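Omission of a single protein chain aside, the complex is shown with its protein chains in their original locations.
Lettered A, B and C in written order, each chain numbered from 1.
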Amino acid sequence: MYQFQCDYNEGAHPRIMERLIETNLEQTVGYGEDHYCAAAREAVRKAVGREDVDVHFLVGGTQANATVISSILRPYQGVLCATTGHINVHETGAIEHSGHKVLALEAEDGLLSAESIREAVLLHYAEDGPEHMVQPGMVYISFSSEVGTIYSLAQLKAISEVCHEYGLPLFIDGARMGYGLASEGCNVTLADIAALADVFYLGGTKQGALFGEAVVIVNDSLKRDFRYFIKQNGGMLAKGRLLGIQFLTLFEDGLYFQLSEHAVSQAMRIRDAFESKGFGFLVQSPSNQQFPILDNATMERLSSDFLFSFWQKIDDTHTAVRFCTSWATKPEAVDALIAAI
Amino acid sequence: MYQFQCDYNEGAHPRIMERLIETNLEQTVGYGEDHYCAAAREAVRKAVGREDVDVHFLVGGTQANATVISSILRPYQGVLCATTGHINVHETGAIEHSGHKVLALEAEDGLLSAESIREAVLLHYAEDGPEHMVQPGMVYISFSSEVGTIYSLAQLKAISEVCHEYGLPLFIDGARMGYGLASEGCNVTLADIAALADVFYLGGTKQGALFGEAVVIVNDSLKRDFRYFIKQNGGMLAKGRLLGIQFLTLFEDGLYFQLSEHAVSQAMRIRDAFESKGFGFLVQSPSNQQFPILDNATMERLSSDFLFSFWQKIDDTHTAVRFCTSWATKPEAVDALIAAI
Amino acid sequence: MYQFQCDYNEGAHPRIMERLIETNLEQTVGYGEDHYCAAAREAVRKAVGREDVDVHFLVGGTQANATVISSILRPYQGVLCATTGHINVHETGAIEHSGHKVLALEAEDGLLSAESIREAVLLHYAEDGPEHMVQPGMVYISFSSEVGTIYSLAQLKAISEVCHEYGLPLFIDGARMGYGLASEGCNVTLADIAALADVFYLGGTKQGALFGEAVVIVNDSLKRDFRYFIKQNGGMLAKGRLLGIQFLTLFEDGLYFQLSEHAVSQAMRIRDAFESKGFGFLVQSPSNQQFPILDNATMERLSSDFLFSFWQKIDDTHTAVRFCTSWATKPEAVDALIAAI
Partner (left out) sequence: MYQFQCDYNEGAHPRIMERLIETNLEQTVGYGEDHYCAAAREAVRKAVGREDVDVHFLVGGTQANATVISSILRPYQGVLCATTGHINVHETGAIEHSGHKVLALEAEDGLLSAESIREAVLLHYAEDGPEHMVQPGMVYISFSSEVGTIYSLAQLKAISEVCHEYGLPLFIDGARMGYGLASEGCNVTLADIAALADVFYLGGTKQGALFGEAVVIVNDSLKRDFRYFIKQNGGMLAKGRLLGIQFLTLFEDGLYFQLSEHAVSQAMRIRDAFESKGFGFLVQSPSNQQFPILDNATMERLSSDFLFSFWQKIDDTHTAVRFCTSWATKPEAVDALIAAI
């Protein structure tokens, strides 16, 4: 049985595991103040192309989202996001648990538009008595999005501009940042992300690490006391060096980007195979997640040898499903899938 | 200038004011444990037709909603409600502030359907891994709704049944309960409300009192320690007897219902006047709020003598506006408005 | 039975009631944006002696405390306060409900010292890894305190200085501000309060109003969007003018201060009576709350004609109790009490 149901089926890239073994009995201080974390911060800064950013390592994505958002918003503010945004649907209300409304906006193919952000803000202030409503306080987008799509550089710039115009920090959830940057036709670089976002993170969990997300704070005014937020939200790993070692390995010589390219190229093979057989797609995704629409017979047939995710019922005889590739996807597994298609 | 922009423009019914004057220098204990509150509780129980309900007096609606919802939900649960629900739009995220997501469902004319509740619940549990999503934990509806509409008895029964089927307490926001019950064609009684809801409240602020909402807890399992919730949410009035005196006056001999009928009958006169002149309505409302669609010229003309609320832009030349009546609306004001129409 | 158990046994001063009657059927806009509130804000500014302060009217003290504190602290910060502080003991955890720890410090006679604030701050930052602990983010004191005592001007200045030194906004709970300022030997004026505090409030509930607290924000950086906080915390009264009318009456010509003086002078009579009979006191209070220590026989004897509060058991045969006076205390009631003593 080959597993394509998500991008966190395996452990970590072997080089990470080796490094963890090598350093296992070394003694270091805790909570991210060790020399591996320091080196990893430097490696991330280099990859981002800026020395002036703060870098913090957290364990997981839900934690990273809740911690960052909690650090930005005032109590009466909410976060603008696509209705499909991860924080709106798949985090058990972690944002609301910290007191904030997720202000969900309709979005096409998982991508928020600058225009919809502007409208939401104008609508808020047009109201007679805006203080009766939750004030938009920041914007959350995902890169790549929850359905594999990516923003063009022009779209990102437009979003960033409207955010600046209205004083809304822009936060980019990068659980799949590498896969997004490596996606087909992407004209956005990590330097662009750092230039346009106020805060973003580089996902490790889905991109070669055992776990971990590297939060990068670009905007100076959002840097203060962030470690208090990490601790309060349960995200400060005692043996912080585990995160440092992983991100150092991923970023010191470009491994992160190589792994991302591998995953996307395997996904493109899957896409092409479905396409060539005439299958349609729920959404045109250029990255590591593919959403073909299968007839029931095909779905059943493929299920016997491959694990993939149910995504959305289309009609009585068709279903959109998800196939994910990752850094760990074996070309032979994709070969087998293509053969079956 | 006649004011029709909301239903809380004036103070309180004169009988309430007299009672407050008469009792002003009497000494009583605080926090709702005085004899006026006791008598008011009895009067409300009588009006509701049940001796086994708990009655608590709170100062305002946002407070009542946040307090009740906070007392029902567990931290990972959310409240199902119409997208137009007051808690979803006009309470500055008070529900989220207490940690809970408002699970907004599309609704027609401000009314939630039993079917949409069922779908939301089924969708939640159909998910592979429902624990990644906020669990529906209760249902909130308004009677009358935020756009003046009311549920029929059949609709309410259907909602109550689906709530019982899935173990979801049903909470009815009754900020305009009297106006709802007195509305044209209403086949629901207060006894029905008490039979079908787990908790509801009888609004005072918009219905003849200076302020105050009487929360009625029907479901035994929701009664425990409710006073702690009131205090924690800042809703425990030190001079609680002020609430007792007001609700006693409203409920001891049916004043609440008489005032409601007055408001609705004046609203029907306004509706008929617009209708007879060929104006359309945003929604067919049988209660004290009316939403005619005005052309710009009419809107401007009426504005010079009457205050009413902007509600929604329909197109470049038409706007839906809101006219409210209340217990205090003078027939002569309505006469003037009708003449102007 | 004469009631001395608290200072909110009665309704409101007759002049307030008259004003409410006079204005009862006037139509105004809601939520504190009416002309009475505007006039009341001006009257408060005049009393405070500063035109540059923001004034907001809330319904009650717990609400005012939770709203102000929530508007000042960041999520990982706590509020320094005396262990006896109202927010620490008698508000059902409203502060914690909004996410913040109350950092309680030992205090003598209900009064926090500048030195204990400094120590708490230094202790926090001395820690290796302060981010593992709640950061002190502001200071809360009460004037007069929960046990009737007051800060001298020198004490207040010292507290204010240490607050400025460490960037901690100083918030003064003034539920009994008038009684504090009118207390025997007080060398603090309302202008001093406004000069030394960042935010404070003038209590109405215990000082002649039916209810209401006037929050005064002095520090510009704390003024932004405060109305959102009021609404979110359930403190925005629909018929806001009720608060405006009350505070206008109390402050337009000094009534607030006259009523305070009355209460304190009656309390001093009670104090002197106990003192002259050789009774000791739990604490030397110069304001409207007195805490004599009674032997059991006296306590029982007085109970038959007077209501007062149990405060603290001293030993098997003695108990500290509380007698409160207020704006409404009748001299004859005090005469009767003195006779009984």
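Quick note on the criterion: a residue touches a chain if its C-beta (ideal position, glycine included) is under 8 Å from a C-beta of that chain, and two chains touch if they have at least 3 such contacts.
What you see is a predicted model; the values in this text were computed from it and never measured.
The omitted chain makes contact with just one of the residues C:V29, C:V44, C:L80 or C:V134: C:V134. When the missing chain is restored to the complex, the residue among B:F4, B:Y36, B:Y76 or B:F323 that touches it is B:Y76. When the whole complex is considered, the residue among A:S71, A:S98 or A:S285 that touches the unshown chain is A:S98.
Seen across the whole complex, the unshown chain contacts chain A at 2-3, 5-6, 8-12, 14, 17, 20-21, 23-30, 59-63, 66-67, 91-94, 97-98, 205-206, 210-211, 228, 231-239, 242, 328. Considering the complete assembly, chain B touches the hidden chain via residues 31, 70-71, 74-76, 98-99, 129, 131-132, 135, 225, 227-232, 236.
Residue-level contact of chain C with the missing chain is found at 75-76, 78, 89-93, 96-102, 128, 131-134, 309-310.
As a working rule, only the chains that are shown with their structure count from here on.
Taking the mean of the C-alpha atoms as each chain's centre, chain B and chain C sit 33 Å apart. Under the contact definition stated at the top, the residues of chain A that touch 2 or more other chains are 75-76, 98-99, 131-132.
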